[in-house]
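Remarks on the structure that follows.
One protein chain omitted, others in place.
Now for chain A:
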């Protein structure tokens, strides 16, 4: 029972970290901070615009794979894998 609780709180920590990144790249860089970031350019892209239409999506993909990997490790660590 005790172990189950720590497994769950470690999972919650991973979710929290992921959602912070999720928020920062989309709502942060893509929307709220778009104007200052647009001062910076990569090629023809204004950086804020790039995050809103490209960068946030790439980050989302990376995040889901990172979370999946971390959870698989966690399942092993607490020995709660499916049989």
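Convention: contacts are C-beta pairs under 8 Å (C-beta built on N, C-alpha and C of every residue); 3 or more make two chains touch, one makes a residue touch a chain; residues count from 1.
Following the convention adopted for this analysis, contacts and distances are computed from a predicted model.
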item: Protein name, per the UniProt record, of whichever chain is missing from view ("Cation acetate symporter", "NADH-quinone oxidoreductase subunit D", "Carbohydrate ABC transporter permease" or "(2Fe-2S)-binding protein"); value: "Cation acetate symporter"
item: Contacts of chain A with the absent chain, listed as residue ranges; value: 4, 7-8, 11, 15, 18-19, 22, 26-27, 30-32, 34, 38, 42-46, 49-50, 52-54, 56-58, 60-61, 63-65, 67-68, 71-72, 75, 78-83
